[in-house]
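A single protein chain has been removed from this complex, and every other one stays in its place.
By letter and in written order, the chains are A, B and C; residue numbering begins at 1 in each of them.
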Amino acid sequence: DALIKYSVNIGKGTRGPNNTITDVEGVRVGHYTLSEDHIQTGITAILPHGDNLFKEKLTAATYVMNGFGKSIGLMQIDELGTIETPILMTNTLSVGRVATGLVRYMLEQNDDIGVSAGSVNPVVCECNDGYINAIRELPIKEEDVFKAIENCAIDFEQGAVGAGTGMMTYGLKGGIGSSSRLVEFGDKTYTVGVLVLSNFGNLSTLQIEGHKIGDLIKYEIEHEEKGSMIAVLATDLPLSERQLKRTLKRIPAGMARTGAHFGNGSGDVFFGFSTARRINYRETDDIISIQVINENLIDRVFNAAIKATEEAILNSMFYAQTTVGREGRCVKSITEYDELLRAEFT
Amino acid sequence: DALIKYSVNIGKGTRGPNNTITDVEGVRVGHYTLSEDHIQTGITAILPHGDNLFKEKLTAATYVMNGFGKSIGLMQIDELGTIETPILMTNTLSVGRVATGLVRYMLEQNDDIGVSAGSVNPVVCECNDGYINAIRELPIKEEDVFKAIENCAIDFEQGAVGAGTGMMTYGLKGGIGSSSRLVEFGDKTYTVGVLVLSNFGNLSTLQIEGHKIGDLIKYEIEHEEKGSMIAVLATDLPLSERQLKRTLKRIPAGMARTGAHFGNGSGDVFFGFSTARRINYRETDDIISIQVINENLIDRVFNAAIKATEEAILNSMFYAQTTVGREGRCVKSITEYDELLRAEFT
Amino acid sequence: DALIKYSVNIGKGTRGPNNTITDVEGVRVGHYTLSEDHIQTGITAILPHGDNLFKEKLTAATYVMNGFGKSIGLMQIDELGTIETPILMTNTLSVGRVATGLVRYMLEQNDDIGVSAGSVNPVVCECNDGYINAIRELPIKEEDVFKAIENCAIDFEQGAVGAGTGMMTYGLKGGIGSSSRLVEFGDKTYTVGVLVLSNFGNLSTLQIEGHKIGDLIKYEIEHEEKGSMIAVLATDLPLSERQLKRTLKRIPAGMARTGAHFGNGSGDVFFGFSTARRINYRETDDIISIQVINENLIDRVFNAAIKATEEAILNSMFYAQTTVGREGRCVKSITEYDELLRAEFT
Partner (left out) sequence: DALIKYSVNIGKGTRGPNNTITDVEGVRVGHYTLSEDHIQTGITAILPHGDNLFKEKLTAATYVMNGFGKSIGLMQIDELGTIETPILMTNTLSVGRVATGLVRYMLEQNDDIGVSAGSVNPVVCECNDGYINAIRELPIKEEDVFKAIENCAIDFEQGAVGAGTGMMTYGLKGGIGSSSRLVEFGDKTYTVGVLVLSNFGNLSTLQIEGHKIGDLIKYEIEHEEKGSMIAVLATDLPLSERQLKRTLKRIPAGMARTGAHFGNGSGDVFFGFSTARRINYRETDDIISIQVINENLIDRVFNAAIKATEEAILNSMFYAQTTVGREGRCVKSITEYDELLRAEFT
């Protein structure tokens, strides 16, 4: 683990075995990466569970910190408190293609959609990788969605991969990052996992556990803060949609701890779901029994979310390699400052 | 029942035995009325259940159709999804006094508030009865809250009573109105009850079951639409806070069916709660089992809410007597047009 | 005008010259229609002004009455209070394709998008025409967007056309409808125009100006209410984004006056924009002078919006012809009940 290499310890909570969102049982992540010359982009898919999500929906919520973005699918999650498709991430201009690919995937799996079962709500979120990716060329195809979903697994790469291929964090290379924390409720251990698509920040404000690393690193890209961050939070705790939303409102606290300033041109959009209960789309009972957590104990979840977010952002940077893209623009990995980091943290 | 007298049948649903909000088991309503010359105002209290509400909270929600109003307590209900005090109604400028009276009532009942149990969130809502009430004199005292609460019972008056004493609906006398509908879920019968504090509308737009009664009644008060309506919805169905909020969003449809235009100067604010589950304020379990309704069946609740709202508004008018107040201003009861109504409806 | 034929007069306001949304200067509407056997669908485009909308944005707002829908683009409108693309309507599963087509149209018009000017926020809304349209076949192509936009004009068809081709209203044929009202501010006359994509309601609840037409028409489709309505409101009045949102919150009152019950499975989503001010995307002034209306007079706008909505819904029905689609399913036009309507209204 990259951070452990530098002895950086984010918070005091216990990490899950993989320290990723897939520590939440059933969650899998897959990438489709396009990295060739001026094309530096891709798709990342998150499968909330391994079965048919349209037929067995999950409790879900969203929170928009800054709505300067183009993610889709939020409105219905807010209204119904449920998610019924995988969550896909891609670049800003490819949201439509990825949504259509996701609709086609759902139609293949469910022959009653559009016939007897209403329609389906694809969830697709995005950041703008236009600094090193030729985003205008719309290189993503509808079919590519199937590849990202097929690649879903418990083990997955972080950094400059999938939707993160062309993203930039604090002026350095960022992209996909993930982390998890364990929390105790009753006599059971549950997991809170976070995956981010990280594409925000100016180098000058970067700090790691209070260390002003941004000031130490000389290199800086001539770049106005126009970034965004997408976060997906998963948990096997039985959080209600309201409890999930409250938890998502703490994600910015994790961002702020790495130096985020939440600039104008930033689409900061967060999704959360709980795997604890499956909601049958043709439920036959009139009244349903469910579980929620005792609200008096929700701070445990808040803290786990803040810590996992902070570490996921840093992981998106420490796992990302230096990348050259459009017009020969080079975005450096923070790991190129290995000596400086070792000196600071050890 | 006043409407039945004219054979007006609002919708096709089944009414509860009292056709009021107290058909929901445990709910009680009480008034404190000040009606003397230029003072025409009061307090109406709704007790969601008969025990200690601070210690056994209920699931609750709010919806603001038009926020040109001064009701308090919404923010915490929205955040936590619970209500922990009775709901009180009064005139606009007395919200502070009634809130303090309610706080004092809660302190008397709970010696741990402010010591070991945090604080308490009083819920007080209001309409402006300033047309016939000398609202500037602040005739309501903190102590009056105790009287309204003491008067709470299953049987309660409607019309120009309690907080409704000085209110005006469609240019005629309005105030407190209530109605209920029964709904079937599983093999059980549940109740949806609505109570309104009705203080809105111009006579010209009043319609009853499609009949343009407003056009028929010659009399009209020289009065710009500046009204408001408060509605409280109670049910013994296990609705989640999100399901309650969705239901409250249908309240305006019931208003529109009587001719509402939702003018600028109107504070239209709605509260809902479910008596199905009591939330222990010192809950010891980490994970709690609860019930919610099958979302696919929620239209039953929506329809009940719309019908009960429409009828509650009309009841607030048909029960209200002609009232004379400040500066000798007279607001007539719709029942003064008995002949006209009989001719139209029979 | 279909309604005038039956002497139905919706409210007392003054209509604009075309009685459509294009009475607002600069607004144009165009359709692309696919109507062949089991394919009954299309696209409708609304151009807010005739120039480059990305470079000269307009003030805009949204309001979600019921979020059980898949429209996209709302989040950024809410955050920034502006719209930067035409508004497109289509069927539910084609939102992604139409969004991509719209992105391609914007890229063609603006060679700085994705290079130096950030990204673009496509606005696409939808209803589900799956009852008579083979929606699973995804017959809409990205390129079709260009055709709908090219067809934009001041004169446009209403009823079963464009995105309205396969839609159903109160169990009868519906689709695209529009209406407008004139309002006076200062010594000038302004226009409020509404266009709806109408796809909701059960026949039994349909009422026209208080007449319960739904009860009179014997025919009824075996169909659970799962409908939706999209409304777009345009005005040349200088409304702020907040004033626009308040106005959009009155759209459901117009729907309720035709009998709407706002069922669970309904995506009722509204957009509004003002053409009064153009917002330069590379504005050089630090402080900008704008105009807004005097809030004390906003009831004029509310009333115009309610009336235009009510009439637009009825126009969507009176202009629509009987349509046969998927599996030979036939949805009748209300005009087939000509005799009944003449008897009722004259």
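In this text, a contact is a pair of C-beta atoms (placed from the backbone, for glycine too) under 8 Å apart; a residue touches a chain by one contact, two chains touch by 3 or more.
Given the structure is predicted, the values throughout are model-derived calculations rather than measurements.
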| item | value |
| --- | --- |
| Left-out chain, listing which of the shown chains it touches | A, B, C |
| Residue in contact with the excluded chain [from B:H49, B:R97 or B:R300] | B:R97 |
| Touch criterion as defined above, residue of A:H38, A:K249, A:R277 or A:R329 at the omitted chain | A:K249 |
| Residues of subunit B in contact with the chain not shown | 64, 66-76, 78-80, 92-93, 95-104, 107, 113-115, 118-122, 128, 130, 134-136, 138, 142, 226, 265, 267, 269 |
| For subunit C, residues in touch with the removed chain | 79-81, 185-186, 238, 240-242, 246, 283, 285-297 |
| For subunit A, residues in touch with the removed chain | 65-66, 207, 210-212, 225, 246, 249-250, 252-253, 256-257, 260-264, 295-296, 298-299, 302-303, 306 |
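We adopt the following convention: only the chains that are shown with their structure count from here on.
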| item | value |
| --- | --- |
| Identity of the most central chain, Cα criterion | C |
| Centroid distance [mean C-alpha coordinates] between subunit B and subunit A, Å | 44 |
| Inter-centroid spacing, subunit C versus subunit B (mean Cα positions, whole Å) | 34 |
| Residues of subunit A engaged with two or more neighbouring chains | 79-80 |
